[in-house]
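Take a look at the structure below.
With one protein chain held back, the other chains of the complex are shown just where they sit.
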Amino acid sequence: MQRNISIQHPNRSFLETTRIDNWWVGPLLTSIGLLAFIFYSTWAAFQNEHYQWGPYLSPFYAPLLEFEWWPLSPAFLILWAPAGFRFTCYYYRKAYYRSFFLTPSACAVGARPQKYRGERFLLVFQNLHRYFLYIALIFCVILSYDAIVSFSFENGLGVGVGSIIMTLNAVFLTAFTLGCNSLRHLVGGNVDCYSCASFGHQRYQAWKFVSLFNVHHNFWAWISLFWVGFTDLYIRLVSMNIITDYRIL
Amino acid sequence: MESYEVKEHDVLVIGAGGAGLRAAIEASAQGVSVGLVCKSLLGKAHTVMAEGGMAASLSNADPRDNWEVHFRDTIRGGKHINNWQMVEIFCQEAADRVSELEEWGALFDRTKEGLIAQRNFGGHRYPRLAHVGDRTGLELIRTLQNYGIHQGFEVYMECCVVELIKEKDQVCGAFGFWRESGQFIVFKAKSVVLATGGLGKVYRVTSNSWEGTGDGHALAYRAGAELVDMEFVQFHPTGMVWPPSVQGILVTEGVRGEGGILKNSDGKRFMFEYIPDAFAAETSDSEEEASRWLKGDPEARRPPELLTRDVVAKAIRSERIAGRGSPHGGAFLDIASQRDAEYIKKKLPSMYHQFMKLGNLDITSTPMEVGPTCHYVMGGVRVEPETAMTTVKGLFAAGEVAGGLHGANRLGGNSLTDLLVFGARAGFHSAKYSKEIAEALNPSEDLLKKMERFSLEPFDPERTENPYSVMADLQETMEINAGIVRTKDEMEKGLELLQDLKNRGEKVRVEGNRQYNPAWHYALDLKNLLCVAEAITLAALNREESRGGHTREDFPESSEYFQNVNSFISDKEGSMFIENREREPMPEHLEKLL
Partner (left out) sequence: MAEAQFKVFRGEGAKGELFEFPVEVTEGMVVLDAVQQIQSRHANDLAVRWNCRAGKCGSCSAEVNGKPRLMCMTRMDELSLDVPVLIEPMRGFPHMKDLVTDVSRNYEINKKIRPLTPKPRETDGTYRMQQEDIERIQEFHKCIECFLCQNVCHVIRDHSVKEFAGPRFLIRIASLAMHPLDTLNRLKELKDVFGLGYCNITKCCTEVCPENIKITDNGIIPLKERVAGAFYDPLAWLWKNLTSNSKKIPEKNK
């Protein structure tokens, strides 16, 4: 009945676990997804061409800031903002702390041994997330404007597949931004007593509203990430004449 | 003899559920040194299992409510044999005890006016139970715990008391051991408060945890205190009956309070058939009226599912015996047809969770199967109503371990409030008592030696019995011979079997060492369980009538003689002695409330 296996408690070495499920699948998929996006978006930003076609403008280049003094692709003038928003986003932080930093890679799996300082010292800038939020809110407006413009073709109003893709892009990004934890704090999360604070009830409603998106923040994070890349790719391929934009109306 | 760790306090509180914590808080507030001993970790006591709420006539939900109506309900629910002095104190102080919890951080559900919301419960005339969803007990214990840790009393976690120490007719401490190390510890104290909770573990089907082994009842009995009303054990009508491994786990009465109905296998709402005459005037007699009540019609009378627990438990049992039980021998409790899914999840979240997880059943769409489970003991250590002192000097008792308040049947929601009201009183008066004593008496060496010897006996390799088997047999014996319905023959047989079990109990053998050895703990608990099992059976045999939680098949009616008496059990030269004594008549100002 007995089998003598000595095990040492409590410390476990790096990646050691007694979990028998495929705990590594999650962090692996996350790394693949994030790396794929980083590579593609960096490549696309360097291209400095094929980001426009008809009424369509790639979100990597929106708003289009072309200056003579800027030698590189205009994408770099704006990409830092959404990149910063996502990098400091509470959801993405979880994602890359798990899949890249390996602190820890999964629950009850040995974390990477290191002098652990959490989000203090070097990572204290994560607290500036709210400033990226302010910018991201502006981007939501800009991308929505671009989405509206995408229905205005040279020969008048119309609907192309690209218009729909760009509209969805604006929707997904807005849904992602509306679920932001900093926004949730700002609109009402910082109130302790809604029934005593001024505009308390309204702030409670706003907090509730943001919470609706916040619950699925990771879902919106991924769908908007994928879609923004896909939107760029679509416009790029159309502009390169590899595919043709289909006019629905 | 080993050297013992010795701790000295003015007041020693045994048990850290609601009553123990409240007592420790109150005693500390009187400026004395307090020690609080608990068998488990702090905050794990059985109080966390209380679901429905705590009764207090705050009259937030219905302005017609006041302490007098609460008094009436409690006495009627207790079938008129309650200690009316206790009930009076209880109903008058309930509201203050509940509302002070808010100051300490408790968050009750609210009314639209921002006050504490109150819900309906069996036997309560008006919505009276302050609640937090269906986890009120957790809120109560956490509030007391988090407030208590700053009041300066010492907490001894995972520490078991084996025996009280008594010198010169006065309790002066306790002898126990640390579960972790198995080392003995001696508490010297000027007074001791018992707050050990119940004894559900004498039955097989019970909502109680392993801790409910009647320790306080047995400690007090052995210290010479009197036990009162021990025949009255409450079988909660709605425990889970399936799956087998969770049999007995409680389904809160809140389900019925929120509109749940009981049906038999024919789909019939059977409670209409079981309305006792005494409650006919205030109970709906048709489904139509009951459904108007649910919609909030103040003219409609309460549905019969909200009759007192004894009535409902017996009704479910009768349906089962008549062959109309559910597949696993219970009845169907249906809230899905009465309330929408969102409401159920909001008001009964942990029930939803419990059934989803343990029973694989969605209560928002499917009826639950429920049946009676041993839940609470109304009887207990006899105490002075004002001071909560027992018949032994320096020994106090509060909460479930104390008897008298609930009479023959406890109303749901009265228990949590009981913990607060009498916990506070026991804490106050034990502190007062301790202040009047110069120094705690020293326990004699001989006594400690005896206790040590007794505690270590189970390690004797000559012994043969498995503590788990003896405990299981004891529970089965009580289930059959002194269960929800009782007869003389069965109980006499039960007393004989208990003698056998006692003999076996003395041969219990424990393997391993003293460190965190549950078998040893069970072996020591066994002595207490056997003691309370005998007390219950003896008292049940003595009461030749049916009343509240005590049902005799051979005496199905209530008798006038027994209405006026309570039974008292005490130790007379080593054996259990029972006598009936008449209750002091109720004064006129209370009598007229009924």
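So that you can tell them apart, the chains are marked A and B in the order they are listed, and the count of residues begins at 1 in each.
Keep in mind that, in the parts below, a contact is a pair of C-beta atoms (placed from the backbone, for glycine too) under 8 Å apart; a residue touches a chain by one contact, two chains touch by 3 or more.
What you see is a predicted model, and the numbers here were worked out from it, not measured in a lab.
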Can you pull out the displayed chains that the omitted chain is in contact with?
A, B
Full-complex contact with the absent chain, from A:Pro63, A:Gly84 or A:Gly110:
A:Gly110
Identify the residues of chain A touching the omitted chain, counting contacts across the whole complex.
1-12, 17-21, 90, 93-94, 97-98, 101, 103-104, 107-108, 110-111, 113, 116-120, 123-124, 127-130, 181-182, 184-185, 189-190, 192-196, 201, 204, 214-215, 217
On chain B, residues whose C-beta touches the chain left out of the figure
40-44, 46, 48-49, 99, 102-105, 107, 109-110, 113-115, 132-133, 135, 138-139, 142, 146-147, 149-150, 155, 157, 180, 209-211, 242-246, 249-250, 350, 353-354, 357-360, 466-469, 472, 510-513, 515-520
